[in-house]
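So the structure is just underneath, and the comments pick up after that.
One protein chain is absent from this view; the other protein chains keep their places.
Labels A and B are assigned to the chains in the order they are written; within every chain, residues are numbered from 1.
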Amino acid sequence: MTTTAAPPTLHVDGLTMAYGASAPVFADVELTVAGGEIVCIVGPSGVGKTTLLRCLSGLLQPRAGEVRLDEARVSGPPREIGLVFQDYSRSLMPWMTALDNVAFPLQGRGVGRSERDALADAALAQVGLGHAASRYPWQLSGGMQQRVAIARALAYGAPILIMDEPFASVDAQTRLELEDLVLELRRTLGLSVVIVTHDVDEAVYLSDRIVVLAQSPARVVEVLDVELGAARDQLATRATAEFSRVRTAVLTHIREGTRPAGGS
Amino acid sequence: MTATALATGRPVATAGARTRRLVWGWRLALVLLLAGLWELSRAPWSPAAELLPPLADIGVALAGLPLRAETWAAVGATLGAALTGLAIAGVLGVALGTLLGLLPAVARATRLLVELARAMPVFGLLPVCILLLGTGFPLTVVIVVTACVWPFLVQTRLGVAGLHPQLRDVVRAYRVPRPLVVRRVLLPQALPMIGTGLRIALAMAVVVTIGTETIIQSTGLGERIAIAERSGAMALMFAYVLLAALLGLACNVLAVAAERSLTRWRPAEVG
């Protein structure tokens, strides 16, 4: 079993990002993700969600504002964050087996061979891939490759998962399975999860809270609490009144946010 | 191919067998035609009559090659020089190529130098090298290294230089130290291209070795061919040329196999 520390709280204060002299991609983004929460960031495509995630994970330095883990300011990729990318086919090293892919970041941290293999094995078992450790990425389906990417973040011991459109490139059935995997990992390991998605249904199903990003430059136009409880079910949950209420609210905000306002 | 045949069942298989018979029929016809042309050009009125031995003689000479001690010495010398040079060129080329791939500033500064050196016809260096090194084994190896280092260098540089933005994010997000990135990400990523470099370089190594042996008459296949030509033993010369061709073919098969084993992690269709 991977041992994961209790997740620190992720604070985002007045985050603003711009490239060169051009207009900001997003401005004044405020966000808090407490330990064990699942927060989805939704918004129309092209609104800068991926750029926001890259700032949250320390891959990009923001123009203004800051990202903190508890009290520590994030200035580069922190140890507490495990990243999962949309394009699974390019986020795994094709020349490494599933096990080696998962163990690779541990090798970078100087963990010895037998220990990192044991950690990687445990992480693969957690995502249901205990049997596929010695396969190469091309021998795995898209959903399985994304599971390997999740296992990599788990083995790294990161208590916060940040996922960029993680299920956008897999088929519908696999997508439901992976959504449930995320819920289960949160339940068993107490992880915090931040997910960027353009799929509103997915956001409602997964989240404790939904952050709607819209306008240009993008800002947080609404934060919605999702009162669906911790235990969720693909059929029952999606049929509840609360589900449709949140869904409608999110869609309305996105539509209003993208409607050309007087100025721009 | 077998997969489609299996999937569609017997009719395809029998059609395949028919085409195969047709192909072999044509091949036989072609061989007979060429043999006929050969014998025709040996007719008394032909200017090449005295130079072209009967095909049977070439066959006999070829069959007799394994019985001659100097054949084995020659093949050994040729392969020894080619492979030694190839190994040195491989180590040198991959090391320099990695360096240039990792340091674009150095690559820019040395680009013209590399282009000039690469465009140098390698046998042009032979006379100078003979003056400096004499005509022994070291000379051949140096010439082979000079010729073979470039495919390794260029292919490694290209393979190492670019990392997909997503993989760059992965190694940064997981804070993988630079040396480990070079060893476990950049070099493996470059392996298919280095494999291509190896295939090019191996063919080149054989050509350059035999060429050098031909010119400076040092022990090897090139020398055997030249001696046979100068002593007018035409059947023997053709036999040695065929042996060189088979050696080239074997090296190519070997290189393709080596290339494939370097890229085991890729699906077979791609590799």
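Keep in mind that, in the parts below, contacts are C-beta pairs under 8 Å (C-beta built on N, C-alpha and C of every residue); 3 or more make two chains touch, one makes a residue touch a chain.
Throughout what follows, contacts and distances are computed from a predicted model.
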item: Among "Carrier domain-containing protein", "Nitrate ABC transporter permease", "Glycosyl transferase family 1 domain-containing protein" or "Methyl-galactoside transport system ATP-binding protein", UniProt-listed name of the chain not shown; value: "Nitrate ABC transporter permease"
item: Chains shown that the absent chain touches, full complex; value: B
item: Among B:111, B:164 or B:264, the residue in touch with the chain that has been omitted; value: B:111
item: Which residue of B:27, B:164 or B:260 touches the chain not shown here; value: B:27
item: Sole contact to the chain not displayed, among B:37, B:63 or B:132; value: B:132
item: Of B:37, B:73, B:95 or B:249, the residue in touch with the unshown chain; value: B:249
item: Residue numbers in subunit B that touch the chain omitted from display; value: 19, 22-23, 26-27, 30, 48, 51, 108-113, 115-116, 118-128, 130-132, 150-151, 154-155, 158, 193, 196-197, 200, 203, 206-208, 210-211, 214-215, 221-222, 225-226, 228-230, 234, 237-238, 240-241, 244-245, 247-249, 251-252
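Here is the rule we use: only the chains that are shown with their structure count from here on.
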item: Touching residues on subunit B, where the partner in the complex is subunit A; value: 164, 166-167, 169-177, 180, 184-185, 188-189, 191, 265-267
item: Subunit B-facing residues of subunit A, complex; value: 54, 57-59, 76-77, 79, 81-83, 85, 87, 90-91, 93-96, 104-105, 107-109, 136, 138, 152, 156
